[in-house]
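Right after this comes chain A.
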Amino acid sequence: MSSPRRSAVLSGAHFMDGNHAACEGAIAAGANFAAGYPITPSTEIVERFASRAPLVGATFLQMEDELASSIAILGAAWGGAKAFTVTSGPGFSLMMEHIGFAAMTETPCVFVNVQRGGPSTGLPTLPAQADMMQARWGSHGDYEIIALCPNSPQECFNLMIDAFNFSEQYRNPVLLMMDESVGHMTEKVVIPPADQIDIIPRRYTSKAPSEYLPFKPASDDVPEMARVGEGYHFHVTGLTHDEHGYPSMEWQTQEALVGRLVGKIRAHADDLTRTEEKQLEDAEIVLVAYGISSRVALWALQKAREEGLRVGLLRPIVVWPFPEKRIRELAQRVKAFVVVELNYGQMVREVERAAAGRARTILVPHAGGAVHPPESIVKVLREVGS
Partner candidate 1 sequence: MPAATTGVKARKFRGEVFITEDRCKECGFCIEFCPPKVLEFSKEFNRHGYHPPILVNEAGCTGCDLCGLYCPDFAIYGLRVPVESPAATASAAGVSPLGNDASGVERVRQGGGI
Partner candidate 2 sequence: MSVMVPFNPVEPFLRSERMPHIWCSGCGIGTTVNCFARALAESKLPLDKVAIVSGIGCTGRVAGYLNLDSFHTTHGRAIPFATGLKLANPELTVVVYSGDGDLIAIGGNHFIHAARRNVDIKVICINNFIYGMTGGQVAPTTPVGATATTAPYGCFERPFNLPYLAESSGAVYVARWTAYHVRYIAHSMAEALRKKGFSFIEILAPCPTLYQRRNKLGDGLETMRYYKQHSVIRHGANTRDLNLDFQGEITLGKFVDIERPTLQQTMGQRFRQVLRERYAG
């Protein structure tokens, strides 16, 4: 663990929106490179970074498109930087290939998606949570992803730091899946002193070039990185590669590589899982919601409790890997899960899969463009509870 540069961290209490807080989280995490392409409703993050970067020793470049942004950060990461990019909606679709490239080449990096209504151009200025499955499966091929969902500006700050730390620890792309409401919501954000922020440094090898194999995993399945320009002469490719990093078209190499890429995250799913739970002790019905929807669901929970319904709330903070173990445990004793999300059924599939028929799973859908009317959730809770 190390700490970020003191002068870069705006320690103290602020009143700022989620987008600005996410930018400050990146700076506090030690991010020194960002590339982006303007897209609503995420743009304030890079606008702020563009103004802050020269003051904190970082670099920002507005690229010609999202394809360029999403790979410029990977070049920067291999150049030694802690790098991120930011996008929304259509831009997220354009970045998919490089999320896969980052997973395949085990490049530490952070992608931020401030979700808006879709499909296509959809609702540029309004919220949705309909990219959750794209976050998990959007790039072709088999890989695992880590994705976090903040529900407040404070959490945008905090989770941005976690996102960078996870990306370094697992050498994997990490997604911060915000939504328009959280991005544009202004609240109190407390930025701690720099020395209270824990930063996981890059896992550079101490081996000599002659002993180093770039993609030979350490004990936790994650290989160490070499610094560019130091004589390691390593090779990085998006092709299926062996421990030397050299392409190999053998199924055995594919099996070993993909097995490890998937395994290094799955094996640590318990370490990665993070949830917030409210009133689950006696709950018969569990609301499952993340991001802005968790705040609406909390209002519904309180209303339902007033009416005597035994309702609790489970909020996945790390959404991928999905907290399926926790759902499985709860499914043994609760009657139903009510999933509240701004889409027509995405994470609900995960809940249903983990519940495996032991408890009912009901979706309260919403196509986005606004948050759920809280009453619509309460109505479902009443029906399920009766």
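Basically, a contact is a pair of C-beta atoms (placed from the backbone, for glycine too) under 8 Å apart; a residue touches a chain by one contact, two chains touch by 3 or more; residues count from 1.
Regarding selection, all candidates are chains of the complex that A comes from, given by their letters.
This is a predicted model, so every value here is computed, not measured.
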item	value
Identity of the candidate that touches chain A (this complex; choices 1 or 2)	2
Contact footprint of candidate 2 on chain A as seen in their complex	7, 32-33, 35, 54-57, 59, 61, 63-65, 67-69, 71-81, 83, 97-98, 101, 228-239, 246-247
